[in-house]
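Complex shown without one protein chain; remaining protein chains in place.
For subunit A:
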Amino acid sequence: MELVIDFIHSVRQLFVFVFFITGTYFLLSTTVGLIRFPNLYTRLHAGSKCLTAGGISVFMGCIVLEGISFVSLKLIVIMIFLFITNPIAIHVFASFDNNYNLIFKTFTKKDFDK
């Protein structure tokens, strides 16, 4: 019986490490994307998806570490709120920078043929 409980504890620790390492990777990709990408729209792309994925991974790690309690219920509420509101914020940015006339010059193969 103690062996089964020890096994479940080990599996839980393994899941916590996997979720935290995935969240760290996504947050690192957010930072590298915001620093290195050339245009505004690619920065919006890096700031919306990777940030949401990293936040959800870190919250899932905390939920698995906690177990079933009221604290994990609060964490689930924060996670669902982040999952809903972060794409809305990025959509508002992408719609109001349309007023600044930020049309970028991106050369394609068709432009060189002209």
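Everything below uses one rule, namely that contacts are C-beta pairs under 8 Å (C-beta built on N, C-alpha and C of every residue); 3 or more make two chains touch, one makes a residue touch a chain; residues count from 1.
Basically, contacts and distances are computed from a predicted model.
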Chain left out of the displayed complex - its UniProt protein name, from "Putative branched-subunit amino acid permease", "Xanthine dehydrogenase family protein molybdopterin-binding subunit", "Cation:proton antiporter" or "NADH-quinone oxidoreductase subunit B": "Cation:proton antiporter"
Absent chain, residues of subunit A that touch it: 20, 23-24, 27-28, 30-31, 34-35, 40, 43-44, 47, 51, 54-55, 58-59, 62, 65, 71, 74-75, 77-78, 81-82, 85-86, 88-93, 95-100, 102
